[in-house]
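The complex appears here without one of its protein chains, the remainder shown in place.
What follows is chain A.
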Amino acid sequence: MSAPLRDVAIVAFAQSDHRRRTDDLSEVEMVMPVLHEVLRRTGCETSDIGFTCSGSSDYLAGRAFSFTMALDGVGAWPPISESHVEADGAWALYEAWVKLLTGEADTALVYAYGKSSPGSVRDVLTRQLDPYYLAPLWPDSVALAALQAQALVDAGHTDEAALASIAARRRADASANPHAQLTGARPQGDHVVAPLRTGDCPPIGDGAAAVILAAGDRARELCERPAWIRGMDHRIEAHSLGVRDLTDSPSTRLAAERAGAFARPVDTAELHAPFTSQEVVLTRALGLGDEVRVNPSGGALAANPVMAAGLIRLGEAAAAVHRGDSDRALAHATSGPCLQQNLVAVLEGDPR
């Protein structure tokens, strides 16, 4: 992988407190405080931002064109340079990164939000599946993850006890994360879809996140220790679940390779693994050893606002660099059933 054309960094990150319900707030009312917070951290105003890109899905809350309403919170009128992806905000960040690499903008605001509480997110997510062979069967997101988990168990890569210990570790880690929805020790619970128990599944909730990207000297002005994006790539698995080896994630590995993740070891990894079993797949695919801090934020097992949870992984990894907790971090985001599509970014801080 060749070096990026320009140095681009994540210079600020903000997120909402993630909650089971936000009936008191519309989407823009949920998003706006996060936008204000991320701007405040850099001292920027909307007019200082060269490009804005967001990620969300109207299906979650069943509100058509809600992403255009959410734009009100940005101050998008008169028209700004703006784009939207109907995907996790990590992919919006990718688009913004490319925009900055071209030199067309020096700063970008990226935000994402998900309001799962108005609907039944397990069922809503079936609508993203193959419309010919899968969607008519309404296989929900937990069911598909459970098929993957059983394949891992059969292959000897994990068992229910090991999955339970991942669940416990992540929620213990999340105790230090004031935004997390699910923290501390909790029972694994019954099988939701076996072999996955309640504890193996992410919480359902609403939330939002935002980051600011900046290029070169602008990044140094806006942030004491920018989290430089050394590489970023995203790859996808074959469409049909039955074609894939569900115990592996070659697309994650390829994206990581293209992002330069294997050139030198990372000290921290934020993995977007909504299910405990998916953390097993990802740590294996990326070859992460015990020396790497995995999901110190608690990850998606502690808060999983759909469409924002991937962007939060990039934000948390960047924030660890900003704080000096990490010098080189890997951030991963996923989309689709059983880790269908995967994005990997490598972030670094300047030497101290």
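As a working rule, a residue touches a chain if its C-beta (ideal position, glycine included) is under 8 Å from a C-beta of that chain, and two chains touch if they have at least 3 such contacts; residues count from 1.
Going forward, contacts and distances are computed from a predicted model.
Of "Lactate utilization protein", "Cysteine desulfurase", "DNA-binding protein" or "Nitrogenase protein alpha chain", only "DNA-binding protein" is the UniProt protein name of the chain excluded from the display. Contact with the chain that does not appear here is found for just one residue of A:L5, A:A176 or A:A238, A:A238.
Only one of A:A96, A:A112, A:A151 or A:A269 touches the chain withheld from this view, namely A:A151.
Of A:L5, A:A135, A:A176 or A:A263, it is A:A135 that touches the chain left out of the display. Hidden from this view is one chain, which touches chain A at 23-29, 32, 35-36, 46, 59, 61-63, 69, 71-78, 118-120, 122-124, 126-127, 131-140, 143-144, 146-151, 154, 190-191, 193-196, 238-243, 246.
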